[in-house]
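Shown here is a partial selection of chains from the complex, left in place.
Labels A and B are assigned to the chains in the order they are written; within every chain, residues are numbered from 1.
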Amino acid sequence: MVAGPCAVESFEVLDEIAGKIRAAGANILRGGAFKPRTSPYSFQGLGEKGLQILREVGDRHGLPVVTEVMDPRQIPLVERYADMFQIGARNMQNFDLLKEVGQSRKPVLLKRGMSATVRDMLMSAEYILSEGNPNVVLCERGVRSFEDSTRNMLDLSAVPNVKAQSHLPIIVDPSHATGRPDLIPSMACAAVAAGADGVHIEVHSCPEKALSDGPQALLPHQYAAVMEQIRRLADVMGKTIPSV
Amino acid sequence: MVAGPCAVESFEVLDEIAGKIRAAGANILRGGAFKPRTSPYSFQGLGEKGLQILREVGDRHGLPVVTEVMDPRQIPLVERYADMFQIGARNMQNFDLLKEVGQSRKPVLLKRGMSATVRDMLMSAEYILSEGNPNVVLCERGVRSFEDSTRNMLDLSAVPNVKAQSHLPIIVDPSHATGRPDLIPSMACAAVAAGADGVHIEVHSCPEKALSDGPQALLPHQYAAVMEQIRRLADVMGKTIPSV
């Protein structure tokens, strides 16, 4: 259960969010320090300062941390602070980056590309695995489509589809998939029922002030409510959510 | 819970399937008598003979029946035999057909077009509603996409998306959406967790001999297993499956 803000913005904001998502049952804290933004004129992340904050807040709350790495040259830096690398959708076929995190032994959260087939995603995982790093977690986060009332189209069939072809765990990110807080709870539940091994949700204590992707974040109390529902469904599925 | 074969093929085959899906808990029997096939050289359905079989089998098992209508001129005939009209994906924007079933008072199962947005689907429902027929049930059945390992891409976010804008019930058809029996159970469960009001699954006692869409049908015992899972999930969701 990965949760946290889109971007690390300040110690205070992240600390508040971390306390609340941990109380709700999240077991990994996310937060971007290097942000892949469509426009070069958008907020690009705090860089190393963001990594420091993420590490410190994670430690204070006993939460391991995951953050995106966009450039092979950032890997040593990110590895120093984070417990898990995230490869974003835009870099799913950045093969040199994949090979480089494959040289590490830290786990990698590999997000599906915006128009990647399931086979493409598994082949990208293979770039990491074949370098010797077996710790890959896939993430379905929606693909581009003609539907214009959601940010992307969540392809939950990717979950059993991956499980039919691979031993790799797969989690689901309904935040980027829908871009709509009103649809996230249902899609988080559906992900669990589809057999997902985890759910990745963006949470912010003040979405309207967020520096990136605020409008799609859940408030902490909304996240807690979703976690309640997920717990009940996981129970029926014979699964348990480990606490940190 | 709608189940049955893609096409009505014979009394014997349908009777066997109907007995088994009813035992598993289905409460509506489906079966096509007029089949919209991509090629004019494929099996086109039994026509009125198929409707007669469907009615007779439905009555024997106490199951109401739903079947597709493709042409406004078929409506009086179909209305004589069926309890519910189905408007297929290819006809979601066949507006004269929509207006005509809007003149009836029998319920209409309106399937989402292959590249219809959620708004398009709601507008098509409006063609029926505005003629005076309030009994419309929407059906998400997957949309066309670049993913080539499934027949279509199931858009489960359409379920809460519809519920946020309309009072109409919406069910999900994982059979046409995935085209793969191995993915149907997970997607049926995910649909229920997403808040769907029902699930539409193709079942055939001998898929390899089916005259249409056999490869995507579940066997009766697979359907019974899915219904078991759905029942447990529905329970957690505070819903019950009415028996016929």
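As a convention for this text, contacts are C-beta pairs under 8 Å (C-beta built on N, C-alpha and C of every residue); 3 or more make two chains touch, one makes a residue touch a chain.
Note that the structure is a prediction, hence the values are computed from the model and not measured.
Because all chains derive from one sequence, the complete complex can be expressed as a copy number, which is 4 in this file against the 2 shown.
Throughout what follows, only the chains that are shown with their structure count from here on.
For the pair chain A and chain B, the distance between mean C-alpha positions equals 35 Å.
Taken in their complex, chain B has these residues touching chain A: 115, 117-119, 143, 145-150, 153-157, 159-161, 164, 177-178, 182-183, 185-187, 189-195, 232-233, 235-236.
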